[in-house]
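Below you'll find the structure I mean.
Just one protein chain is left out here, and the rest sit where they should.
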Amino acid sequence: QEKTLTISVYALAQDEYKKIVYTPFEEKCGCKLVVETGNSVERIAKMDANKANPVVDMAVVSMADALSAARAGLIDTIDTSKIASFNDLYDIAKDPNGDGMSIGYTFYATSIAYRSDKMKIESWADLLKPEYAAHIAWPNVTTNQGPPSLYMLGLALGKDTPDLAAPIEAVGAAKDDIVTFYEKSSQLVQLMQQEEIWAAPIGRFTWAPFSKLDMPIAWATPKEGQTGGMNVMIVTKNSKNRDLALEFMDFWLSADTQSKLAEALIDSPANKEAKVSEAAAKNLTYGEETAKSLKLIPSATSLDNRAGWLKSWNEKVGQ
Amino acid sequence: MMARNLFIPITLGLVITFLIGPFLIIVAASFSAGETLAFPPQGFSLRWIAKVFTVESFRDSFYMSMFLAIGGTLAALILGIPASYALSRYKLPGAETIRTIVSAPIIVPGIIVGLSLLRYIVVPFQVGITLALFLAHTALILPYAVRVVSASLGNLRSDIEEAAVLLGSSRLGAFFRVVLPNIRGGIMSAFILGFVTSFNQVPVSLFLSGPGVRTLPVDMIAYMEIVFDPSVAALSALLAFMSIGIVFLAERFLGFSRYV
Amino acid sequence: MFQNRAEALALALPAALFAAAVFIAPVVILLSDGFRAPGGGWTISAYTEFFSSSLNQAVFLRTLKLGVLVTIVAAVIGYAAAFAIVSLEPGKKGKVTGLIVLPLMISPVARTYAWIVILGRTGIVNQAFQALGISEAPLRILFSETAIFIGLLQLFLPLMIISLISALENMPKDAIPAARVLGANWFQVFWKVILPLTKEGVVIGGTLVFTGCLTAYITPAILGGSKVLMLETLLYQQVTVSNNFVAASVIALILIVMSFAANILLKRVATARNKTMRNTKGTAQ
Amino acid sequence: MSDPNFLTLENLTLAYGDTVAVKDLNLTIGKGELVAFLGPSGCGKTTTMRAIAGLLSPASGHVKLDGADITRVSANKRNVGLMFQSYALFPHLSVYENVAFGLRLKKTPAAELDKRVRAGITSVGLSDYADRKPGELSGGQQQRVALARSMVMEPKVLLLDEPLSNLDARLRLDMRSELQRVQKETGVTMIFVTHDQGEALSLADRIVVMKRGAIEQIGSPEDIYNRPTSAFVADFVGFENIFELSDGRLKTPKGPVELSGPVPIAAGLAWRPRMVTLGSGPFQGTVRGASFAGNSREYLLDTPLGPIKAEVDAALPPHELGAELAFDLPVGTAAQLSTFG
Partner (left out) sequence: MSDPNFLTLENLTLAYGDTVAVKDLNLTIGKGELVAFLGPSGCGKTTTMRAIAGLLSPASGHVKLDGADITRVSANKRNVGLMFQSYALFPHLSVYENVAFGLRLKKTPAAELDKRVRAGITSVGLSDYADRKPGELSGGQQQRVALARSMVMEPKVLLLDEPLSNLDARLRLDMRSELQRVQKETGVTMIFVTHDQGEALSLADRIVVMKRGAIEQIGSPEDIYNRPTSAFVADFVGFENIFELSDGRLKTPKGPVELSGPVPIAAGLAWRPRMVTLGSGPFQGTVRGASFAGNSREYLLDTPLGPIKAEVDAALPPHELGAELAFDLPVGTAAQLSTFG
C-alpha cells in the first residue's frame, strides 16, 4: 500500500507549491501527499480536536502558533539529524522558539509602503502625524502585521513595553483620522490605487503588486528598523508518518526547493545556499543581514500578551 | 391604480441599480487591463478571465461547492417540502416546536456550527469531511426550504387539491399536479436561497475543511488574503453569470414563470 | 382531507429529526460549555461577566441597532420590490428575479471591494455628489457605520425580496381590491392585509436579514475599517486570536438569542393587527 | 332505477373539529336518481356532499355505494364527482386543461380525450375561452368551467354544489337541459344543491330538505312544494301563512280561530299567498301593503289572524292600501303539517 503524508499549510499559492514542492516530492518518495489548507488558528483547532487520532502529520504555522501548539502538547521535538540542510539555515530559523519543536522555512520583513511624492517616512511614528494620519491604513491588531507594527511604533515612541500600551493608545488617539484598520492586506493595493491611502505598514511578501502600480511607491527604511515574521514547520505528536514528514521537510528546506520558491516570489528562503536572482530579491526579504536585522516579537511575548493587546485595542480603537 | 404604472418600473429600477451596481464594477474589472478594481475600467483585456482558469485549486473546490450547493439544496428540499406541507395543511400537535427545530440552523453563527460539528460529529463518529459538509449544508438550507415553501403554501387555497383527488388523482399526485405548479415560485425561491447560502458559506466550511476537501469561497478568501487582483472579480463575475444560468435553467426546468 | 395525524408526522418528522441530530445536538453541546462552572456544575457567570464590560455592552447595542435598521429598511424596500415583481407578467418576472439573485453569487469579499470603488473618496458616489454640487470636498463614506449599513443592505436585501415574492404570489386575488374599496390607503392595505397574509415571508426574510447582519464578518470588517466593532467580530477574535472557545460560545449564544428574539418579534409584529383587534372587540363586548 | 340502494348514508355524523355540522343522517338514493338538496344556508348540504365524495371522514356512520361500504375508501378511488361551490379551479391550468385534468389521469386516449374535453367546453358555451386561465374569466364563466370539469368525468355519482347560481336565467335553462341530457345519456346518479325552486322542481326526482344538519323531509318535488310536512319546510318553500292547529282551531296571536269546514287532524296548516281566496270568505282584513311581481300582485293584510299574505293575478284590478277585504283560508287546499316548530 502506498504511503500517505498529510500536511497542513497556508492556503496561499497552492498551484505553485504543487509544482515546486508537492509533485516533485511525491515522485521522489513514491508516496501520496494530501494537503489541507486554512489559516493557522483553525488548523490548530482541528489538530486539537483530532489530538487522540491525528489526521495531519506535519504543518506549517507562524512562530507564535507553533509555541501555542507546543504548549498544548500537540507537537513533538524535531529530529534535526534527519534534515540534511539544517546547518545551511540562517541561525534564527534553526530553532525560533528555543524548544526544538519548530524550524523556520521562510521569513519576511514588515515595513511601510508609502507614496514618496506625498510624504516622507523616516520613523514609524511619522505615520501618525496629523497631516499623514488621514491618509494611512494601519493593520488591525488581529492580523499578522498588527502587533509587529505596534511594536515598532512603541520603539519609535520610546515606550516599548510588552503590553504595547503606548502605541495602542497613540493609534487610538488617531483612530478617527486613520482611514482604515485593515484586515486583509490585499485591499491595500486597491486603496492605494484609488488614492484613498498614501501609506500602510505591510509585509514584504505583499510588495510586488504595489510595485506594479503606476505610482511612486517606496519601501521605507525607518530609523527604528523593520520588523517582520517567520513561518515554521512542526510535526504532530503521535504522527504515524513521522519519518516521511521529516523527509518532506528536508526536501522543502533544500537549497534547490527554496531557490525555486523564491524565484516564484512565494517564500523568502531560510536556506543560506538558496540562489536568488536580482529581480526576485527585490521583491522578497533576502539575505542573512536582513534576517538578522529584523526586530521580531518573541513568540512567548506574543502568546502571553495576545489577549491583552486585543482587549486594550478594542477599548481604544474598536470603540 | 394609475400610480401603479409608474410605481413598478421606478421601484424596480432603483432596487436593481442598488443591487447590481457593485456587480457592474466587478464585471468591468474582470475585463480591465488594470491591476485593481476601478471604474471606469482601465483598458480592456481578457487576462483576468483567463487567469481564473489557470488556477488549479479553484477547479476542485468549485466542483465541491457545486456538489454541496446543488446536492445540499435538493436534500433540504426533499426533507423540507413535505415538512412545510404538513405544517401548513394539517393541524399537527407540536407544530411550533417542529417549525422551530427545522428553522434553527439559520440563527446559529456559522463559525459555531462549523466548530460544533467538527467536535461533536466529525471527530467522535469519524465522519468523513465531505459527508460532514454535506450534512451541514443540508441542515443550513433546510430552514429556507421549510419557511419559504410554507410561505407560499400558506396562501394557496386547498380546495384545488381536493378537486384533483376527486378527479382521480392520488394525494401524492394531487401534490405534484396542482400544488407544486402553484408553489413553484416558492420552491424556486427556496432553491435560490439555499443554493447561494451554501455556495457562499464560509465560516462553516472553514472548520469542516479537511485534507483535500475545500469549498470555493474558502479558497477564494484564502487567495484574496494577500493578493487581490481582478482575477477574483472575474471569478465572481463568472460565478454570477453561472448562477443566472442556473436560475434560468431551473426556471426552464421547473417552468416556474409559465405558471405564476 | 387533512385530518390524518400519522400522515402529518410522517411528513414532518424526517426534517425535524435530521435537524435535531446533525445540527441542534452538537450546537447545544458546544453552547453548554458557556454555562460550565470551572469546578463542575453550572453557572451563568460567563454571561454576567460579558455584559458587565461597557465595551461589550456598547458592541451589543451597536450590533442590535445595525441589525434592526438594516432589517427594517430591507423589509420596506423588499415589500415594494417584491410587490412590483409579483405584478410583472410571467416572462419578465423570472428575468427580474434573476437580476435580484445575481448579487448573491458574488463573493462577499469581491463585493465589498466593489463598494470601496463606489464609495471611496474618488469613487462614483463622491464624483456624482461633487458634480451635482451636493458636496464640495469628497465625503468619507467608506469605513464608517454608513458604509457597513449600505454593504449589509445590499448583501441581504435579495434574501428579503425573494422570501417575500413567494409569500405574495399566492395571496388571494381580491384581498387587496377589497381593502381598497373599504377605504384603505396603500399603507393600510399593506399593514392590515398584505402583511398579515405574507407574515411567513416577512418573518423568514426578516430573520434571514437580521441574522445575516448579526453574523456578517467580512462586510463590517472591510467596509467598517475595523473601527466599528460588532459582536461577530468579537466572536471571531475569541476563536481566531484568543483560542477561547468558551468565550466564543457565550457570544454565539447571545447572537442566537438575539436572532431568536427577532424571529419571535417579527411574528408578533406581523400578527399584531389581529391581536389588538381581538382585544378591542373583547373589551367592547 | 335499477338499484334503489345505490348510494346509502347511514347514521352519518360529520364534524369540523368540535363543530358538529351534520348529525346522524340517513339517506338512500337509487341508481340514476336525480336528487336535490335544499335547505337554509349553513344547514350542512356542502358538508354532506364532501362526506359522500370522501373529503371529510365521518365522525361516525357509513357511506355505501353500489353495494360496497366506501366509508374508508379514499376520495380518488370512489368514482364520485364533485363540483365545488367555490369552483376550486386549478389556477395554473387553462380552461382546456382544467377540464381535461381527470381524463388525463384516467389515461384516456388522446383523440377521445380531445373530443370529450371539447364537447364539455362547448356544452357550457366556453369554446372561445379554452385557452384562458381561470383568473381571466368572469364569475359565471368560471362556474361553467367547474361544471364542465366535473361532468366530463362521467362518475358513478355526480355531486353539484350550486352549479348554476352565478348564471343568468337564460343560460341556466340551457345548462339545465345539458344536465338532463348528460343524466339521460350516462344514467349517472346526481345530487345537486340549488336555491332555485324552478330548478329543483324541473330537474329533481326527489328533494331532500335539510335543517341544521339533519333531514327534515324527503319527497318528490310536488310533495315538497305542495305537501310540506313541517312548518319549517312549508316556510322554506314559500308558504307564507302558517298556523299551528290546536283542538281543530288555528292558533293565532289573537287567540284561537275556527275554520269553516271539517278540519283535518294535523299539527298545523299552511297556505301559500296564492292559495288565499281574496274577495270572499268568512274573514276580514285591511290591505297594509301591495307589491307587483310580474304576473301577480301580492297583498299584505292585517287581520284578526295576524298578518296574512295573499296573491292574485295581476290582470285583476288592484286594491288600494287601507281597503277592507273579505278572504278565506280554504281548508281543502291547505298543506297539512305533521310537525310544527
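Chains: A, B, C and D, in written order; residue numbering restarts at 1 for each.
We adopt the following convention: contacts are C-beta pairs under 8 Å (C-beta built on N, C-alpha and C of every residue); 3 or more make two chains touch, one makes a residue touch a chain.
Here the structure is a predicted model, which is why all the values come from computation and not from measurement.
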Who touches the missing chain here, C:109, C:141 or C:193?
C:193
Hey, which of D:6, D:236 or D:299 is the one touching the hidden chain?
D:236
Looking at D:78, D:92, D:144 or D:319, which makes contact with the chain not pictured?
D:144
Residue-wise, where is subunit D in contact with the chain that is not depicted?
16, 19, 38-42, 45-47, 85-86, 125, 136-141, 143-144, 161-162, 165-172, 195-198, 201-202, 225, 235-238, 274, 291-295
Touching residues (missing chain, whole complex) on subunit C
172-175, 177-185, 188-189, 192-193, 196-197, 274, 277-278, 280-281, 284-285
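Just so we're on the same page, only the chains that are shown with their structure count from here on.
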Max Cα-centre separation from subunit B goes to chain D
Inter-chain centre distance, subunit B versus subunit C - centres from mean C-alpha coordinates, in Å:
16
Centre distance in Å when subunit A and subunit D are each reduced to the mean of their C-alpha atoms:
89
Touching at least 2 other chains, the residues of subunit C are 1, 3, 109, 113, 116-117, 123, 236, 239
Residue numbers in subunit A touching 2 or more other chains?
39, 42, 45, 184, 187, 190, 194
Which two-chain combinations qualify as touching?
A-B, A-C, B-C, B-D, C-D
